[in-house]
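As C-alpha cells, the structure follows; a few thoughts come after it.
A protein chain is absent from this complex, but the other protein chains hold their places.
Note that the chains take the letters A and B in the order they are written out, and that residue 1 is the start of every chain.
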C-alpha cells in the first residue's frame, strides 16, 4: 500500500467530481508581513487597519492575491501534481474580504475534460472555490491544466469543454468590497491623487520599477502558500530538465506585477476579478521583472457610487523595461513578455 | 574586562551545574507563518485553528520542531559556542503544546563530562529544558557535544557518562497531545486516509519530493531560532575553513525531512519524542534534500484510545532520491545520507 500521494492522472478525473483539498489554513496577520517582505506591496487598505476601517473595512484585509495563492496551493496535490502545463485561468471572482484570524479551505469541481489527440495527455477544467471557516465562499476561479495519463490505453474519462466567460460582467464585481466611505479615503496616505475618474480606456501606464527575483524568495513564497508543485523547489531534478533551473511559480510573477503596478495605480486597492491570464514564458531566479498596464475598459458597479471598476491588462516582462509597452510582435509576443493578465480592479470614485 | 561572551570551555563545566539561558521568547503566530515559508509544512493541526480545536487543542499549536529549535538556540551561547561537534541527542520529550502568545525560556543541567584522551577536548552531556512563562516544562532533551579546552593542562572537570535510554517508552509519550476526538479528525482535510492502524512495523516510505536549500533560507531559519553558532553565518571565516562554506544548522535538515515526510505520513501530526539522531554529514546551500522513513515500531499509549504512536526512522539524503531507501552501506552510510533520526510520532487511531 503506497501511502505517498501519486496525484491524479487524466483518466482518474470524472466530470462533476468534487474534490475536497487538504490543509485548511488559519490566516494570521503575519502572512501580510511576509507578503509585504516578498513583494513590497504598498496599498494602504491592506497595510493599515485605521485606513481600512475609516473607509468601511472591519480592518486591513489580507492581500487579494495572497488569498488566491493560498487557495490555489491547496489544489495542487489533487489537480496538477501530474500536470504538464497550467494553460489558463477564467472567471476568477473575489467574493469576500479575508481578515486575519479567518481560516481558509478549498475544494474543486471538475467541469471539463478533453483528451488530446496524442492520447498521452488531456485537459482538465476545474472550478476551485475557497471557503471561510463559516462556509462562506471567499474566492472561486476556473483553471485548465494539461495532465498526463497514467496509461495511454485508458479510455478518456469524458469529453466536455465548458463555456467560459471572456470577462466577468460589472455586476459580478464588488462582493469582496464593503460599501466604502469615499470621503474618508485619503489620497495622500494612499499615495496618488488619481481616483477612478482620472483613468481613461486605452490609457497605458509604465510601472517603471524593476524587481530581481532570488531563489530563496520564490521558494519561500511558494511554500508560504503550501503549494507543492515540484518544479519550484528541486534543483537536483530540474537541473536535469528542460530549463536546467527551478521554475518560478506563475503566481509569484502576478504578485510582483501587482506590487510594481502600485506606481501608477496606487488607488486600485482591490482586485475584484481575474478575467484570464497567460504565463507566456517562464521566469527564473536572477531575472528582473518589469510591468506595464493598459486600461481595457471602465465600468461603474450597478447600484454603487463609492467605487468604480477598471478592466486592466497588465503585462510583465523579464530583463526589459516597459517604457515602450512591449506586448505582441505580430503573431507572437515580444520575447521578453512573461505574463499577460486581464483583470478588474476597484478604485474609489 | 572583556564583555563579549567567550562561551564555556570544557574545563569550565561542572557536573550538576545548572545554567539559565538568555533571551526568553514570546512565540507569536508569525513564527508559524515563517516556519511554513521556510519548510512548506502542511500538517493540518499546526495550520488551522478550527481543525485543531475540533479535535481538542485550544488552537493550532506551534510546530513541535520550531519549539525544539527555539529552545536549542538559547542553549548555544552557553553550551556549544566552543564546540567542535554536536555528537548526539537522546530522551527528547515534548511535554506540552505551545500556543501563540506563550513565552519560552530555557535552562540546562550538566549531566556528564568525559575528557578525551588527547586532553584537548572533552564531551559535555547536557539536559536542556524549555519552560513556559508559568514554569511548566514544554520540552526536555539530552545532547552531547565535544567542546574544546581553553588550556590543555587544565584538569578534567569531571568523569561521568550518563546512562541514556536508547528510546523513550510509550508511557513517556503523549504529554503534549491533549485528549483527542478522533471522530472529528477529518482525514480529507488532513491530506491522507491512513491512520495509525494502516501502518505496519518494517514499512518503508519514500517521501518522493526534494527541496533545494538556499543560504538565505537556512540563515533566516537559524536566526529565527536566535541560534548564534558561528559556522552558519560567517562566510568570511568559513570560507577559509574545512568546508569552505557555511554549514547548515542540523535542525534545519530535521525540519526539512519532517516537512517532506508529510507525503506518506500526513496524519503523523505530532512529534512526541526524539529517541536519537545523528547528523551523518553536513548540508550546504545548493544541495537538494530528500527523505524516506521506516516504521521501526508501533505502540498504543497506555490508557489512551485516541492516538497511537509510531516509532520512525527518517533518513535524509542530499542530491539523491530515496526510492531505494539508502541507509547503511556495510559499516558506513551511503555517502548521500546526511541525517538518521529515530523518533516517535502520534497518529489518530
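Odds and ends about this structure:
Keep in mind that, in the parts below, contacts are C-beta pairs under 8 Å (C-beta built on N, C-alpha and C of every residue); 3 or more make two chains touch, one makes a residue touch a chain.
Everything numeric here is computed off the predicted structure, so don't read it as measured data.
Touch with the chain omitted from the figure is made, among A:85, A:165 or A:189, by A:189. For the options A:34, A:96, A:110 or A:339, the residue in contact with the chain missing from this view is A:34.
Checked against the full complex, the one of B:42, B:246 or B:318 touching the unshown chain is B:246.
Only one of the listed residues, B:77, B:170, B:251 or B:348, touches the absent chain: B:77. For chain A, the residues touching the absent chain in the complete assembly are 28-34, 36-40, 42-44, 47-51, 60, 188-192, 194, 198-199, 205-212, 214-217, 220, 263-266, 286, 288, 290, 319, 321. Hidden from this view is one chain, which touches chain B at 1, 3-5, 20, 22-26, 28-31, 33-34, 77, 103, 105, 133, 214-217, 219-224, 226, 228, 230, 233-237, 246.
Here, only the chains that are shown with their structure count from here on.
Averaged C-alpha coordinates give centres for chain A and chain B that are 36 Å from one another.
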